[in-house]
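Please read the structure below before turning to the comments.
Removed: one protein chain of the complex. Kept in place: all other protein chains.
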Amino acid sequence: MTDTAGLLFAVELVAVLGAAFSGFAESQRKDMDVVGVFTVAFVTAFGGGTLRDVLLERRPFFWVEHENYVILIFALSLLATPIMRHAHRIIPNVGFIAADAIGLGFFSIVGVSLALDAGMPTFTATMMGVITGVFGGVLRDVILNEVPIVLRDNRPYATTAFLGCWFYVLMRGVGAAEALALWTSAGLITATRLVAWRNDWSLK
Amino acid sequence: MTDTAGLLFAVELVAVLGAAFSGFAESQRKDMDVVGVFTVAFVTAFGGGTLRDVLLERRPFFWVEHENYVILIFALSLLATPIMRHAHRIIPNVGFIAADAIGLGFFSIVGVSLALDAGMPTFTATMMGVITGVFGGVLRDVILNEVPIVLRDNRPYATTAFLGCWFYVLMRGVGAAEALALWTSAGLITATRLVAWRNDWSLK
Partner (left out) sequence: MTDTAGLLFAVELVAVLGAAFSGFAESQRKDMDVVGVFTVAFVTAFGGGTLRDVLLERRPFFWVEHENYVILIFALSLLATPIMRHAHRIIPNVGFIAADAIGLGFFSIVGVSLALDAGMPTFTATMMGVITGVFGGVLRDVILNEVPIVLRDNRPYATTAFLGCWFYVLMRGVGAAEALALWTSAGLITATRLVAWRNDWSLK
């Protein structure tokens, strides 16, 4: 594994974990059994990256290449199901929002980074970043028969991903170290989303 | 760009605009902000063609090849959101139905045309045309948490696309000029759908 690949792997691992936890939290609200919880977490954690790999024609899919991702989510689902059954009284809604924001931010930046590496034009690359960041949550909400959070929440969501992707493009443009660019941009999206959510910012 | 490619591009542009406007109208009903409107329009305008490109293994995807498509929808969303907020009291439901019928007709015909060019057998090619025409609207309705129009409307919808695709096959078969075949067949689907909708035709 090259340095950049290892770096992207680490950023993506954070994204996978954030997305999976948002899946745990959301499926807990629906009072699902362990298989339902795993299914929702799986779809949330791997949906966005799979679509990205289809769009960029990357094979094998990232969760096929790193089989341990799936086993990790599998094991976490076994752990999370009994814990979440009690924890949801303790952990407030912000737990779900934060996990979802981590998935959004970190998947978006891995997405735009890989799209640029694949030679996509800049605007298309940022769109692919946003799609990668948003899509896992869309699948999670659609299979739970809800309007996706990207549509139902009037506080900035895709917008923070879009701006964060351009921030990453800018940092790459000025020659920042890849590690710095990746972590800062992803963290920026997550932080902006949380601030926007907390302060009830509205785009309307 | 060859003549045929330019022709297909023009027909597809009409389809993209029709689908995007149906997305504007539908997301307006749900009182969304500009990002929500863009998301819905994006999914409606590019969903069917992306699935078509996956089915036919065409790369790059049509909205990646023509980056301007995405920028156009982006700009239109910025314009449309404030306008639609007021216009939906003026423009009746028929505006949505007409935009949707244009997307249906023009995407179906581009789909069947490309499928035939890719060497698909005739029946499969017509099915792919229908899938291309229908799928954007299915995604639009699914992410808005509604039963897709292709299923909930008992007036002919997929049927008009199916018949129009066979009409196109017929015109190609008798050696009609490609331009004539494309525009006539696509227009025929849109017109038939609107007449069927207006007159409450039912297949039951």
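Letters A and B name the chains as they come in the text, with residue numbers starting at 1 for each one.
Quick note on the criterion: contacts are C-beta pairs under 8 Å (C-beta built on N, C-alpha and C of every residue); 3 or more make two chains touch, one makes a residue touch a chain.
None of these values were measured; they are calculated from a predicted model.
Chemist: Please pick, from A:Val54, A:Ala87, A:Met171 or A:Leu203, the residue that touches the omitted chain in the full complex.
Modeler: For the chain that is not drawn, the touching residue is A:Val54.
Chemist: Which of A:Val11, A:Ala45, A:Leu144 or A:Val169 touches the chain that is not shown?
Modeler: Of these options, the touching residue for the absent chain is A:Leu144.
Chemist: Check each of A:Lys30, A:His86 or A:Arg198 against the chain that is not shown and name the one that touches it.
Modeler: A:Lys30
Chemist: From the list B:Val37, B:Val64, B:Leu104 or B:Met120, pick the residue that touches the absent chain.
Modeler: Per the contact definition at the top, the residue touching the missing chain is B:Met120.
Chemist: Over the whole complex, note the residues of subunit B touching the chain we left out.
Modeler: Within subunit B, the residues that touch the unshown chain are 54-55, 57, 120-121, 123-124, 127, 134, 138, 142, 145-148, 150-151, 154, 156-159, 202-204.
Chemist: Take the complete complex as the reference. Which residues in subunit A touch the chain that isn't displayed?
Modeler: 27, 30, 32-36, 39-40, 54, 59, 61, 64, 67, 70-71, 142-145
Heads up, the rule we're going with is that only the chains that are shown with their structure count from here on.
Chemist: Report, in whole Å, the distance between the mean C-alpha point of subunit A and the mean C-alpha point of subunit B.
Modeler: Those two chain centres are 30 Å apart.
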